[in-house]
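Have a look at this one before I ask anything.
Every protein chain of the complex appears in place save one, which is left out.
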Amino acid sequence: MADQVTKPAVQLSRKDFASEVEPRWCPGCGDYPILAAVQSVLPELGIPRENFVFVSGIGCSSRFPYYMNTYGVHGIHGRAPTLATGIATARPDLQVWVATGDGDALSIGGNHFIHAMRRNVNIRIILFNNRIYGLTKGQYSPTSELGKITKSSPFGVIDRPFNPVSLALGAEATFVARTVDFDRQHMTEVLRRAAHHKGTAFVEVLQNCVVFNEGAYDFLTPRAGGLAYQIRLEHGKPVRFGPKGEKGIVIRGGRAEVVDVEEVGEENLYVHDETLEDPSVHFALSRLTPDGAGPTALGVFRAVRKPTYDELMHSQIAAAQEKLGPGDLERLLRSGETWKVE
Amino acid sequence: MADQVTKPAVQLSRKDFASEVEPRWCPGCGDYPILAAVQSVLPELGIPRENFVFVSGIGCSSRFPYYMNTYGVHGIHGRAPTLATGIATARPDLQVWVATGDGDALSIGGNHFIHAMRRNVNIRIILFNNRIYGLTKGQYSPTSELGKITKSSPFGVIDRPFNPVSLALGAEATFVARTVDFDRQHMTEVLRRAAHHKGTAFVEVLQNCVVFNEGAYDFLTPRAGGLAYQIRLEHGKPVRFGPKGEKGIVIRGGRAEVVDVEEVGEENLYVHDETLEDPSVHFALSRLTPDGAGPTALGVFRAVRKPTYDELMHSQIAAAQEKLGPGDLERLLRSGETWKVE
Amino acid sequence: MGTVTVQELDSVVIRFAGDSGDGMQLTGERFGNVSGILGNDIATFPDFPAEIRAPAGTTYGVSAYQVQIADYDVTTPGDTLDVLVAMNPAALKVHLPDVVRGGIVIVNTDGFTQHNLDRAGYTSNPLEDGTLQGYRVYRIPMTTLTLEAVKEVEGIGKKEAERSKNFFALGVVSWLFGRNPEVTEEWIRQKFRSSPAVMEANLKAFRAGYHYGETAEIFEAVYRVKPARLEPGLYRNITGNQAMALGLVAAAHQARLTLYYASYPITPASDLLHELARLKNFGVKTFQAEDEIAAAGAALGASYGGALGVTGTSGPGLDLKQETIGLAVMLELPLVVIDNQRGGPSTGLPTKSEQTDLLTALFGRHGEAPLPVIAAYSPAHCFWAALEAVRIALKYRTPLILLSDGYIANASEPFRIPSLDELPEIAVSFASEPNRDGEFWPYLRDPETLARPWVLPGTPGLEHRVGGLEKDERGRVSYDFANHDRMVKTRAEKVRRIARDIPPARLDADGGAELLVVSWGSTWGSVAAAVRRLRERGVRMAWTHLVHLNPLPPNLGEVVKSFPKVVVPENNLGQLLKVIRAEYLVDAKGVNSVEGRPFRASDLEEAFLEVLGERAAEGAR
Partner (left out) sequence: MGTVTVQELDSVVIRFAGDSGDGMQLTGERFGNVSGILGNDIATFPDFPAEIRAPAGTTYGVSAYQVQIADYDVTTPGDTLDVLVAMNPAALKVHLPDVVRGGIVIVNTDGFTQHNLDRAGYTSNPLEDGTLQGYRVYRIPMTTLTLEAVKEVEGIGKKEAERSKNFFALGVVSWLFGRNPEVTEEWIRQKFRSSPAVMEANLKAFRAGYHYGETAEIFEAVYRVKPARLEPGLYRNITGNQAMALGLVAAAHQARLTLYYASYPITPASDLLHELARLKNFGVKTFQAEDEIAAAGAALGASYGGALGVTGTSGPGLDLKQETIGLAVMLELPLVVIDNQRGGPSTGLPTKSEQTDLLTALFGRHGEAPLPVIAAYSPAHCFWAALEAVRIALKYRTPLILLSDGYIANASEPFRIPSLDELPEIAVSFASEPNRDGEFWPYLRDPETLARPWVLPGTPGLEHRVGGLEKDERGRVSYDFANHDRMVKTRAEKVRRIARDIPPARLDADGGAELLVVSWGSTWGSVAAAVRRLRERGVRMAWTHLVHLNPLPPNLGEVVKSFPKVVVPENNLGQLLKVIRAEYLVDAKGVNSVEGRPFRASDLEEAFLEVLGERAAEGAR
């Protein structure tokens, strides 16, 4: 299998990844910082620009590929993972990214989303989760909170929302992370990790839609004092948070619980391990966010190395060719019982 | 909202639920005992026969409605939950069941499956999980094990399987259970519990396909000595298993672990609680089954009461009618700015 | 008013254009509504970008709303503009080409900053470089004047104050066309009653604009368009989507069924969901599904349960629903599928309009899966089309596709509000008894309509199973060759028989007309205008506009064969044309434009003349 980074390292800069098209998002939209973060991570990877493909569905967020000066496909609603799977398995030498929205990935595209997770195809999925349908002007999405008033729920949403991290873990994901559009550095780190993961990497970005869901994540933003709710997961480190690190997480009775560090002692805090084979703890961490606002885990929940779908596909081909030799069309046509007519 | 059991209790027997059509499954198919179990549970419920609707998709298992002398719809592949959602929300006085296969529910129907879970519509879903596509003659399904040789995977499956219980929990299910086709009593109990649940009840039945996946669950059957692997979950009881109950489950570091009861002491075993708000422990229990054979939890993993989708829908309607009075079409037509032309 | 003269016009076309955030949709809609209320006939055409708020000042971010007001029954928003209100350079750039020579151009000079000029791609300022020669140009610093007017309103910052400038523009235009300001003022009071400061600001801006017209003495003339003579009655302005929603509610009311609307949002059908979601006190159930397949499935499930199942979408969603619609064909249950066509193929031009889904509505399912198709032709007609769709679907227990499009979905026109007894009777009866020797046979048909019985689950004794596999009359799965052939042909015959139950095609023909125009859907307005104009020019014309597209009206064959020439104008590549040619073997010609917007009446006029050939064209001169 061709490797994605074998070409000689090239010196690229952020600008090399900006296409000639001016983004058409609303001023102040959280999609802008995500674009900037992606454009700043890619040059680090040493992969030639032409070996990136960005694939998307439909939505504000799905306009993403147009703004990247790489190969790109703006697909149809919800189907980006299917196109990406085709590209990644046909061409393992490419690095394939998917840009998708909460409606695109979790509503119409929910099936492809969960199957991409379990298959572990070598693609990276960035979910722009603004908890709303932006492009169609403000209907609720599968991540909108219960009771929320939107255009299509004038009396309040009655659908219980998905937790995208829980869903991905329930679907056997090998890499799951969450970050926020307002923290450029954190976003960059998480995206970098995703870029390096082998297999399906899923990154949920909490993204602000200034027009239809302004302030959905204010409870986490520094300017609204939300830092206190940000739980940063770091591999190998005990999980502490709060303005002075006075809060922490313990895993108790299978659940992740918020505790006062002083009370329980630092040594009893949960020490984050992304690499646990069993995803139960990662799942427990994902449950920390209650339906609305509250302490929220950010960072890489899970990162385990499993054979990727395309590795397995290509190794089966290689093994067959090894065993049977490369296919001989003439012989194939003549196989089975044949007879001659003179 | 009309209630499903308000009609005067009727005395029905199992036979009343057998339709005039003879089942067309292969002799020995695990679908037969499931049919028998369902037919024996329904008469207990005190619901008139005409108030049941069975809905299905396509597959061997999806022929189920034809064999039930109730109302029934044999739908299209993967879409049974959508039809059932329409029926259950249009007619809360009916008790709606879905019969589906692992391909039907988790492959083509995966999206409707996870959305049914989160919405908590008042339907019961029985998944006939034979880890194979029966009706199309033996391709692998999303629950087939890695490496399995089937018609469509002559060199072995390379897709990592779903764990249906984990997936349902990751999708916010309120009722999740697992049972086996060869244990009539257990099946009956679990189905009874599902019948009484308010909201989406999900029951995975491990089902044997004698033709295309014979013996898939032999590791659990008494005749193959599989009782040792059956972990029976019972609410309020410590979880013990093994021929003499010598094994048990503890929840440690967020994971469910198999232990020797003697070593850890019965008092340290996990005491099953279906009703925990946080599904993390239930998720951990679902991870006990490794990809192939091994100790497997059976019974009700989770049963929490949440408002159902149809309850919420109808209470919004009731509230609106309370506040605004029943709709007046004439006034509605004349609403907004109007003017007269003489 | 000094030297200001008053000019009478029979119609005027005005377009308001500005940034997506400038509130042009609201302004244009308001102007249309007021004109309607004041007795004009109106037709409107909103045109907005696919982006939510494209970057300010760009040409692709321009949002526009066009209104034609007239003293007769107008059917289109107009081909060319008499008046353009341009809030910034981009708006001017995009829309100036549509203004007639000598037309009025009102610009917000404050919008013409260097930055905005650059954004729009102007290398020099069009207000100064002669670009506007030949137009009557009124330069008004609307932003400045709005800020001035609003400055004493408490609780309004500068940014918010600026936002009121669209009301200033509305005020100016209202004055120019003598629109009574009180109607709009009252409306502003209602609309913004929950935020008094905004209400105040908008009121002040509107009045300032109105008085500016009166006092600034820059206008040489004001214009008056007399009320139109419309059928007497109570009126309101209505968009196609609003009318469709009301039509569905009315139909459910007539049928005494619960309306169950399941949908997945998509432009330009989302407003149907929004409208209906508000009507909970009517017992309307709305369900926002996870995708279009689920929406169709839930609507069909609801119908199975005895509700009126309806699902609305646009082209891409229709593709996805087709498998479920095919199931409905087999289950023989009522299901109304609304398709608001938009620019395709694929995502195409999602906020634009065309008529390209007719053939997929007719044929876009595997197997022989025939169903009735009808099409609405104007915003107000959507109301009646919805009633007719429901009537047919219920009576014949069949899925039905009701076609509308992005243009009539969003455009508006005056709607004469019917009284309840003008609504058609829609009688529904559910089976309650065995129908064959003490058994219940779900596919035993009504000998007249060929419809099968509809049963409410919960009815004792009628338990039965339906499904997508072929069945016999008894409802048993049947792989029998002859049974299948018969069932396929019976389902087709059922749909064909609907032809007995629909009005004949209405022919509007001058004696001796040589050319018959056959049209359907939203081209109605442009065709009406083109036919009228040709008649005014002395050309004899014949025209029939189809609402029922499958089955076709039974007299249509006769109609199309009675004229030497037949032309089918469509905003597609000739879809009805194909059907007409196949059905009647007449050498009909197509006039086809797929521009994402309705025909201009003048283009049709020319096209029809061309089909008629020189001779007719000469006759017309």
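Note that the chains are named A, B and C in the order they appear, and that numbering of residues resets to 1 at the start of each chain.
Going forward, a residue touches a chain if its C-beta (ideal position, glycine included) is under 8 Å from a C-beta of that chain, and two chains touch if they have at least 3 such contacts.
Small disclaimer: the values here were computed from a predicted structure and weren't measured.
Trainee: Identify the visible chains that the left-out chain touches across the whole complex.
Mentor: The chain that is not shown is in contact with A, B, C.
Trainee: Looking at the full complex, which residue from C:Leu26, C:Met199, C:Leu349 or C:Leu444 touches the chain that isn't shown here?
Mentor: C:Leu349
Trainee: Please identify which residue in B:Ser19, B:Gln139 or B:Thr338 touches the non-displayed chain.
Mentor: Touching the chain that is not displayed is residue B:Gln139.
Trainee: One chain is left out of this view; which of A:Thr70, A:Asn163 or A:Thr200 touches it in the full complex?
Mentor: Hidden-chain contact among the options goes to A:Thr70.
Trainee: Have a look at C:Leu9, C:Ala451 or C:Val594 and name the one touching the chain we're not showing.
Mentor: Residue touching the chain left out of view: C:Val594.
Trainee: Taking the full complex into account, what residues of subunit C touch the chain not shown?
Mentor: Residue positions of subunit C that touch the missing chain: 49-50, 60, 314-316, 318-320, 322-323, 326-327, 329-330, 339, 341, 343-352, 354, 356-357, 359-360, 362-370, 467-470, 479, 481-482, 484-485, 488-489, 491-492, 572-573, 578-579, 581-583, 585-587, 593-597.
Trainee: List the residues of subunit A that touch the chain left out of this view.
Mentor: Against the left-out chain, subunit A lists 19, 21, 48-51, 53, 55, 58, 65-66, 68-76, 79, 81-91, 93-94, 111-112, 115, 313, 316-317, 319-321, 323-327, 329-330, 332-342.
Trainee: Take the complete complex as the reference. Which residues in subunit B touch the chain that isn't displayed?
Mentor: 22-27, 58, 60, 74, 76-78, 107-108, 110, 133-137, 139-140, 142, 151-155, 159, 211-212
Throughout what follows, only the chains that are shown with their structure count from here on.
Trainee: Hey, how far is the Cα centre of subunit B from the one of subunit C, in Å?
Mentor: The computed centroid separation for subunit B versus subunit C comes out at 44 Å.
Trainee: Taking each chain's centre as its mean C-alpha position, how far apart are subunit A and subunit C in Å?
Mentor: Subunit A and subunit C have C-alpha centres separated by 39 Å.
Trainee: Between subunit A and subunit B, tell me the centre distance in angstrom, where each centre is the average of that chain's C-alpha atoms.
Mentor: Distance between chain centres, rounded to whole Å: 29 Å.
Trainee: Identify all positions of subunit A at which a residue touches two or more other chains, and write them in rising order.
Mentor: 107-108, 110, 142, 155, 159
Trainee: Two-or-more-chain contact residues of subunit C, please, as numbers and ranges.
Mentor: Correct list: 280, 290-291.
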